[in-house]
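Shown here: the complex without one of its protein chains, the others still in place.
Right, chain A next:
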Amino acid sequence: MSDIRIAVKEPNGEHTEITAPTDMGLSLMEVLKANEYPIQATCGGMALCATCHVEVLEGPELKEPSDDEAYMLESLPTSTSRSRLSCQIKLTPEMEGLTVRIAAEDY
């Protein structure tokens, strides 16, 4: 079992750190939601609603977004080159030190 630490910046500027397990097949979205961060994740992880939009500020290289995710990110008015849908990021031990900022709601 290996836990990783993830740093999270919220839209209101708050900066916190959480510990997340990597042996449960969780996505970053699920961990953020479980820790009661302000994300809606309405669609439950299907890359459909983009209400789990985060910006990856620091950390190891992540796997490229799938076509579905990339298309969704492209259609968002506020996305940047660092944007990801947290529901599409499966947590692995290599992600120790990941730092993300939760995007402000843009609709």
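To be clear about the criterion, contacts are C-beta pairs under 8 Å (C-beta built on N, C-alpha and C of every residue); 3 or more make two chains touch, one makes a residue touch a chain; residues count from 1.
Definition applied: contacts and distances are computed from a predicted model.
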Undepicted complex member, UniProt protein name, chosen from "Succinate dehydrogenase subunit C", "Ferredoxin--NADP reductase", "Na+/H+ antiporter subunit D" or "ABC transporter permease": "Ferredoxin--NADP reductase"
Hidden partner interface residues of chain A, rising order: 40, 42-44, 46, 48-51, 67, 70-72, 74-79, 104, 106-107
